[in-house]
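With one protein chain held back, the other chains of the complex are shown just where they sit.
This part shows chain A:
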């Protein structure tokens, strides 16, 4: 009986592993099947593409090498075009400040014998460990510029990294897309590096300044409140008795009159506050009002006075 139970236990343990193995085998087999199908498809595609490719190569005269490269689906750069990239802003392109404009100029030289049409440029942030994983795509700039043989053209592209990205590395890829006279598309990755998005260097941050102002105001308020509760108890009893005489306080059940007395007492208490705390309270109110006013000014002027907005 004991032996049987042991065997049963073993079987129970082994059962799931057998299941998993079976399943794994099945999926592996599926994958193989699919791969077979894919490769067959590719063969068919290649066969179908072959004649058109031949025609294109004839038409393009010299771009046969590029044509062959295009077969695997991804666009390659043309051997007749040379590109150069210059980071205009910032100077150190490996550290891009978040929330600030980064600008590049790409030079395109046509070394071939036929016209090129530069279509567009697009940039994207990739995951630095896996450049196939897209983090953010930037709007592509449309140029449609014809570049004749042995001519050069410059193209400007600018982007602003999001504020949320600071302190992290990103793979920045900038692609230039152009086509030749025969209509074949090419793609040149003019920039393909890992860049660091850094905190923007700011001399004076209004947001943190007002945060501190508000905090200082709150601290003052706490001080005033503490002063009220701690140091007014001695005064309160004296005041309380004196204020009672102003009201008909004979009816103990009349809570309304009680409340009125309380209110009167509190108002009176603020009135007898020392001048220092009164000034503090007024200052706090002034800070809050100034803060609100400042924000309103910024919001209202940003549309017609961008320079002021920038300064503030």
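Simple rule for what comes next: contacts are C-beta pairs under 8 Å (C-beta built on N, C-alpha and C of every residue); 3 or more make two chains touch, one makes a residue touch a chain; residues count from 1.
The working rule: contacts and distances are computed from a predicted model.
Novice: For the chain not present in this complex, what protein name does its UniProt entry give, out of "Translocon-associated protein subunit beta", "Trafficking protein particle complex subunit", "Dolichol-phosphate mannosyltransferase subunit 3" or "Glycosylphosphatidylinositol anchor biosynthesis"?
Specialist: From the listed options "Translocon-associated protein subunit beta", "Trafficking protein particle complex subunit", "Dolichol-phosphate mannosyltransferase subunit 3" or "Glycosylphosphatidylinositol anchor biosynthesis", the omitted chain resolves to "Translocon-associated protein subunit beta".
Novice: Check the options A:75, A:102, A:123 or A:147 and report the residue that touches the missing chain.
Specialist: A:147
Novice: Would you mind spotting which of A:93, A:125, A:155 or A:191 touches the chain that isn't drawn?
Specialist: The one listed residue touching the chain not shown is A:155.
Novice: So one chain is hidden, and I want to know which residue out of A:14, A:86 or A:279 touches that hidden chain in the complete assembly.
Specialist: The single option touching the absent chain is A:86.
Novice: Kindly note down the residues of chain A that lie in touch with the hidden chain.
Specialist: 84, 86, 88, 105-107, 109, 143, 145, 147, 150-156, 304, 306
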